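Note that one protein chain of the assembly has been removed; the remaining protein chains are unaltered in position.
Should a chain be cited, it is by its letter among A, B and C, assigned in written order, with residues numbered from 1 in that chain.
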Amino acid sequence: MTASSQTKASTARFGVVVFPGSNCDADSHDAVNSFTGAEARYLWHKDTELAGLDCVILPGGFSYGDYLRCGAIARFSPIMKAVRRFAEDGGLVIGICNGFQILLEAGMLPGAMHRNAGLKFVCKLVNLRVENAATPFTRAYAPGQRISIPIAHMEGNYFIDAEGLAEMEQHDQIVVRYCDEAGEVTMEANPNGSLGNIAGVCNRDGNVFGLMPHPERVCDPVVGGADGRGVFESIMDFLVNKR
Amino acid sequence: MKAKVYITPKQGILDPQGVAIERSLPALGFEGVANVRVGKYIELELPAGDGAADEVDKMCHKLLANPIIEDFRFELETE
Amino acid sequence: MKAKVYITPKQGILDPQGVAIERSLPALGFEGVANVRVGKYIELELPAGDGAADEVDKMCHKLLANPIIEDFRFELETE
Partner (left out) sequence: MTAKPAYELLGLKAREYDDICARLGREPNYVELAIFSLMWSEHCGYKHSRPLLKGLPVGGDCILQGPGENAGIIDIGNGLAIAMKIESHNHPSAIEPFQGAATGIGGIVRDIFAMGARPIACLDPLHFGSLEKARQKFLLDGVVAGVAAYGNCMGIPTIGGEIHFEDAYEGNCLVNVMCVGQVEHDGILKASAHGEGNLIILFGSTTGRDGIGGASILASAEFDESAGEKRPTVQVGDPFTEKKLLEASLEMRDRGLLVGLQDLGAGGLSSSASEMASKGGSGIDMDIARVPLREAGMEPFEIMISESQERMLACVTPGNEAAALAVCAKWDLDATVIGKVTDTGRLRIFRGEEMIGDMPVAALVDEAPTYLVEPVRPRHEVDEPLAEDHYPPPEDPAAVLLKLLASPNICSRRWVYQQYDHMVQTNNALWPGGEAAVLRLKGRRDGVALVTDGNGRRCYLDPRRGARAVVAEAARNLSCTGARPVAITNCLNFGNPEKGGIYHQFKEAVEGMTEACEALETPVTGGNVSFYNESFGKAIYPNPVVGMLGVVDDVDRIARHGFAGDGDVILLLGSGRPAVDGSEYQLRIHGEVAGRIPDVDLELEKKLQALVREAIREGMIISVHDVSDGGLACCLAESAIEGGRGAVVELDDAGDGADGSGPRADIMLFGETPGLVVATVAGDDLERLRQMAGDVPLRVIGRTGGERLVIKSGGRELLSVPVSDAAASWENALEKMMQGT
C-alpha cells in the first residue's frame, strides 16, 4: 500500500521508472535524493512490483525512441499495469515530459499530444502559472504563482476535445499553464501551441500528474534556478503531513 | 499476408504538420493547395488466416493509432 | 481534386520506427508480424487540371518526400 500517515521524510520512497530510451531518469533520481531527504530507487520497465513506494516518477526521455508516437509503446511496458493499480490505490504518480506523454497514451490522464506548432524541438526556460495549488504536486506553491521551469520537447502541443476540456476545468484538473513574465496566459507565451496554454494536468483524484516542463532540472541554483523544487517539496509535504 | 494501414488526423482536429506544409507550398511555387493532412502509412506482414483482419484492427486500436486524435483504415493483401 | 500521397522508406534503408514497432508487438500479444515499415500518408486538395499529376510529383520531390531515403507514389481523385 501507499504512504501511511506516519511517513517521515527519511522513509518516503520514490521509484523512478527506467524505460529503454528514458534519459531524465538520473536527473529525477538525483533531484529526489539531493533535495527531499527521501530516497529514490530505479524501477526497470519490466518490474511489476511497486510495494513500499509512495511516489512513482515516469521520467523524461525518448522511451522506445518516441517512435510511432511519444509514449505509445512504453505504455505497454509490464510496469505500466502496476503503475495503474498503484494510482488506483491512491499512490502518487508524476509523469514529466515523456512520462506525461506515456500517461496520456495509457489513458491515465485525459488528452493527447500533437507535434509542437513550430514543428521544432524547443528547449528553453518558460514561465508557468500555478492554476491549482491544491494538488499533492503543487501545494508548496501559492495559487497563481509564476514559476520558471524549462521545457525540452518536440511534442508538447496538448489537445483535448471541448467536452473533455470542460470536464477538466470543472474538476480543476488543469494544474499549470504557460504564461509570460507577468503571469498572464498569452498566446506569445505559448511555446508549443498547447490548447489553452496547458502545460500540466492531473486526474480527477489529483494523485496522477503529468507536465511537459522539467521541474527536476531546476532544483539547484548552480544550474539555473530552483523553482522546480516546489514540486518535490509538495510531494514530501503531502506524504509526510498528509492530506 | 500484407496489411497496409492508413492513419490520418481526425477531421476537425489541428494537424500542425499539415498546416506547416500548406503554408510553405506557395513559396515553392505551388499555388492553391488546400487541406493538407499528414498521417502515417504503415506496411506489415502477418500470418494469413481468417483472423487477420481482426488482428490488424486490434493492433491499430491498441498501438498504431491514437483514437483521440487519429482515424485509421487498412487493407489486407494476399500475395 | 484530391491527391493521396504514400511515402515509404526506400528498400534497404534502415527504418528505426518499423524495427521498434516490430520488436514491441510480441509483448502485446501479436505474434509473427514481420517487415513493419513506417511511412507517411498525406492527403491534399489542389486545383483540377491536366498538370495536376506533374504538380504533385514535383511537390513530392521538393517537399513532401525525401527522395534520398524515401520512395513515394500518389493517386489523384476527382470528386
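Here is the rule we go by: a contact is a pair of C-beta atoms (placed from the backbone, for glycine too) under 8 Å apart; a residue touches a chain by one contact, two chains touch by 3 or more.
As the structure is a computational prediction, the values presented were derived from the model and not from experiment.
The omitted chain makes contact with just one of the residues A:E167, A:D220 or A:E233: A:D220. Residue-wise, the contact with the chain that is not shown comes from A:G65, picked out of A:G37, A:G65, A:G164 or A:G183.
The missing chain lies against subunit A, touching residues 20-21, 23-24, 26-27, 30-31, 60-62, 64-67, 120-124, 150, 152, 154, 214, 216-217, 219-220, 222-224. Residues 9-10, 12-16, 19-20, 23, 66, 68-69 of subunit C touch the missing chain (whole complex, contact as defined above).
Quick note on the criterion: only the chains that are shown with their structure count from here on.
For the pair subunit A and subunit C, the distance between mean C-alpha positions equals 35 Å. Between subunit B and subunit C the centroid-to-centroid distance comes to 9 Å (mean Cα coordinates, whole Å). Between the CA-based centres of subunit A and subunit B the separation comes to 30 Å, rounded to the whole angstrom. Residue positions 21, 24, 28, 38 of subunit C are each in touch with at least two other chains.
Each of the following residues of subunit A touches two or more other chains: 68, 73, 76. Within the complex, the subunit A residues that touch subunit B are 68-69, 72-73, 76, 105, 111-112, 114-117, 119, 157, 159-161, 193. By the touch criterion stated above, subunit B contacts subunit A in their complex at residues 13-17, 20, 62-64, 66, 68-69. Of all the residues in subunit A, the ones that touch subunit C in their complex are 64-65, 67-68, 73, 76, 78.
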